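What you see is the complex with one protein chain gone and the rest in place.
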């Protein structure tokens, strides 16, 4: 009997320990695999930042060189600054997973590039660097309040914004508007933005790169089991916005504007951000259609009207691609996400609006102290031929 | 002894249940991981659809804006229509895996873009929307017959076409030919397609994006353990086709045509489709070389001859990039795939040819009812400067 006893114990040990060891090794590998999968999405986002945002801004014919160089510089300052501030742990604690931190830094860069679009062609290169250095801490401060329970205002997980309609898109656009307040010269109001068929093709390239990688942007930090539904929602929202943009541009302008197609088609991705992991496919396509129509209406009707009223120029129209559709997406979450407290959602949106406008205006004041332009920027000022 | 007995049972339970639980969790995560890996390939295909097909068509200098806008619209109608039809379950049952459905919808979009290449510059934007709405159901009908045993004609798994040489490439090209039958104006036959060094560079960009993501296209739905061999086959076929294209274009034209390089180099990817997961590396490179040579021969010799004979214009020459190499690839399967019934393969090819030409011709009739052109299209008709 003793022998059986020991045999039994041995059987128990061997049978549990051996697979358990294998399992542990498996779990480690598993976590690496999940990190590498996030990394793939991080690279997709990098393609959006450089090629996407960069070339979308090349629609202004005469700012080709400066828009692309500024994109390079903004990304290259934003990412290290974000990671550096995080690693000091000033705002809450840094995420354990280094790839998550990289993705959050990319989100901040996207928001900064949106902001820069509002003042494109009015800053010299060194001012873009200053803009980056001022923007990132403000962005992180808002991110901390809205998503990480900063000051205890909004409990963690109570604000729906997975793909960043509010904290990335609306924040960047409104901050840019704040900066633009101090930066518009009278000449700019009179001179129209010049495009040609070459700059149109480059900006459609940027637009397409943004469109196609958008699902990775929205699902970057979503758990793997929710990725498929999230990406299909994002794609349906983009499809809806693209068709709605075509119909709206034809109805409102009689002719198709490449600028509308290149920009407003993306509004579906902006607006689905807050609800990308909660919406049904039908809700996703409806949000996309509404966002595309709203954005086109913004470019065709609101932009020229507002420019006349407030006498400020938003060069790339970021208010109509990122601002309004972002706010719309944030509000849509109240109808789409089950169990979401409307109060917290509205509170978060209002805080973001206030913070972005105020900090943007202050940043603009500081940057204009480095040099405020009387005449519009031309590439040849700073670039060798 | 009873104690031992119980201990033994306990050992059995603990030792099996604990790892089994772990295993179950592992399997769920595993299936998410596999889905996310398919998603990466789905995004690669999206890059092919928008940037690849879109910019490849920009070789026609004066259709830059319309070709890219049409690409946006075609993809944005095709994907929701495909997913919608599938979700009603009209043709068989919808796949359980939502990412598989997305990839199938992308395949349908690729076929539609190929089809649109045949009539590029002869449709107004709204006609492209109509084309998309007519094409997708026809494509799905053929897909159902060939791959899902529709009408019980071809048993599932008996038709080799993993990467879609027949159901995607040949179907799209021949459907396009059918549409083109009703759409060519006499003026078009007289006016040559204009390119310049800028449109050439854009079209090479599109070509390169197609080339480099082609392995993901062919391996999108292949099980993970076959992905490595499949992608190496596709790359070898593309390498073979590229070198063969260079040699053929020099031999046949004396000078290098950028159009040949940008198009015929891709024929290797088209032709390897049917056999990408079965071929040996040597077979893959041979198929690629033959496809590149055949495609170049098509562009240089058959295209001008056929255009004179049938008096119809295939704007992008999709017959020579997708049609002939696709059919070649489908036939090659009979020699490459072990145990394949040649009869079923030939039957499937013939059904695809018949269905695509007939439905394409009917679609052309419907679309030309919306408006048939007397003079060739120019971007400025529909696009604001």
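Each chain gets a letter, A and B, in the order it is written, and its residues are counted from 1.
One rule holds for everything that comes next: a residue touches a chain if its C-beta (ideal position, glycine included) is under 8 Å from a C-beta of that chain, and two chains touch if they have at least 3 such contacts.
Bear in mind that the values here come from a model prediction, so they are computed numbers and not experimental data.
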| item | value |
| --- | --- |
| Contact partner of the left-out chain, one of B:168, B:239, B:271 or B:351 | B:239 |
| Hidden partner chain, touching residue among B:165, B:265, B:296 or B:315 | B:265 |
| Selected residue (touches chain absent from view) among B:130, B:208 or B:302 | B:208 |
| Contact residue for the chain not shown (choose from B:198, B:306 or B:337) | B:198 |
| Missing-chain contacts mapped onto chain A | 1, 4, 7-8, 10-11, 14-16, 18-19, 22-23, 26, 28-29, 32-33, 35-37, 39-40, 42-43, 46-47, 49-51, 54-55, 58, 64-65, 68-69, 71-73, 75-77, 79-80, 83, 97-99, 101-102, 125, 129, 198, 202, 205, 379, 382-384 |
| Chain B residues touching the omitted chain (full complex) | 1, 4-5, 8-9, 11-12, 15-16, 19-20, 23, 26-27, 30, 33-34, 37, 40, 44, 197-198, 200-201, 204-205, 208-209, 211-213, 215-216, 223-225, 227-229, 231-232, 235-236, 238-240, 242-243, 246, 250, 253, 255-258, 261, 265, 281, 285 |
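As a working rule, only the chains that are shown with their structure count from here on.
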| item | value |
| --- | --- |
| Centroid spacing, where centroids are CA-atom means, of chain A and chain B in whole angstrom | 32 |
